[in-house]
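Missing here: one protein chain of the complex. Every other protein chain is in place.
Our next item is subunit A:
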């Protein structure tokens, strides 16, 4: 055990550093701005740099990625610093982009990202009072509560990993909030309580229901994504509200944080009547400190607002596999946000290199390639800052028309599901299934479970089995619950064997609560937040070692480190668990009846204790008593 404990921090550190690295990389930001000096960035730049040289659309059939990739990366790497240093850089910067990925199920995944960078220091003594692009409400939150990192997401619907693949930014159903505080905060719990209440007001959500009963301090699963190597999880708070329902009132305040609001740029598309008519909707805000330059001499704050939505085209498209911006959002684009330094739309055309699956119009001249989630993806790029993107009609309405429905998706290497087993309202068993679909590599995953106190977990019943064999976790961090105070926290590091299902089961007991502790609809059940599975998954690029024909031979012998694995966070379904309920109409009756029984006990003992046995004198009859009364009045001795 001790040996495992020693090795686990190493793992955690690796996970942590990779999470910084991969999340940063997956969003196609210039690596130079984000990486630490100590992270080797050469091979990665090649893979991740977004910008590609322009090409004529007519030359699409002669795309040769092998050649251009290396050269472009090299040219860009020389070009960029020059640009950065020659012009006086503004202190803040705003970028917006939309990624559209046609899914194999026929659905469409649209992912918006808005990034505001600001080179300032909220923590310094003098107050930051002049805000330009950065929203003032969030800036004040950061400085008042000494927030180091803040991640909040509101999600409606469940991401179906097996049908849709991995999302760019995973989030659990309901609301999720995790915050790293500065280590100068003394009373973290009080600050956290206040922060949730403030955020509740800002986002118009019931985050004020976050209290100690649903807050945990994960020891390993959530590491800072920005700079700073703080790993003392005393300054971390994590909470989910799986029951939170996301709707228009959450979208409006979220849009107001954008520099252009919903007046211009990509945010014009965010109309709630369409966004919430979808299979999946998730909006998030991520705030973190990042490096401003390559050497990380200055730091700046990054605000990333993301919105992911999956449209069910079978539903909304009347069975016709064809969609356009107008069909999805009932708007078209006419301009970029004037404040944005970059404004782009990416369409994932990886599965459609020759245009055999769908047809894209208007055609684009820009192409881009990036490593996303361990896979090399190709995108068509529409740069909204260029006027010619909008063509003669001065409006951009992207259209994809499907030609065939074939094509199979690469199965996600890691996915998970969870359910409650057992019947009746006394006990139950939580089953978490984790699938490793990699054909020959095993990898470790960190499983985080936060279970409310009213499901009393029995940790001695915890079993982890893969392929029918016991799979002992190498690290277990368990914090038992306290009734009405804090939830259970279970974190463990499990090695998933290749091509296997690992099942984690743990038994629980359902508690009977006080009648005032039930929700207004107690027989609907109680939600248990999603399990969080964090892992470094072997890359799919590294997986196909045989398909070397598309790559130069010199690049494919040793699997390169950065490509060999990538960070993934997977959320399982939240659980809905029924608890036994008392009869809510009965409080008076119960109080009366129980008190009666106690009184029966008290009375009968009191009776025996205070009275003594006496011979019963028969009471005289009524006539005799009346006669006696009369005699008494007459002054005659009674009968």
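Observations on the model:
One rule holds for everything that comes next: a contact is a pair of C-beta atoms (placed from the backbone, for glycine too) under 8 Å apart; a residue touches a chain by one contact, two chains touch by 3 or more; residues count from 1.
The rule we apply is simple: contacts and distances are computed from a predicted model.
Entry comment: the absent subunit's protein name, as recorded by UniProt, is "Phosphatidylinositol glycan anchor biosynthesis, class U", drawn from "Phosphatidylinositol glycan anchor biosynthesis, class U", "Sec1 family domain-containing protein 1", "Proteasome assembly chaperone 1" or "Fibronectin type III and SPRY domain containing 2".
Residues touching the missing chain, restricted to subunit A, are 423-427, 453, 456-460, 476, 478-484, 488, 509, 511-516, 580-583, 586-587, 590-591, 593-594, 597-598, 600-602, 604-617 (touch as defined at the top).
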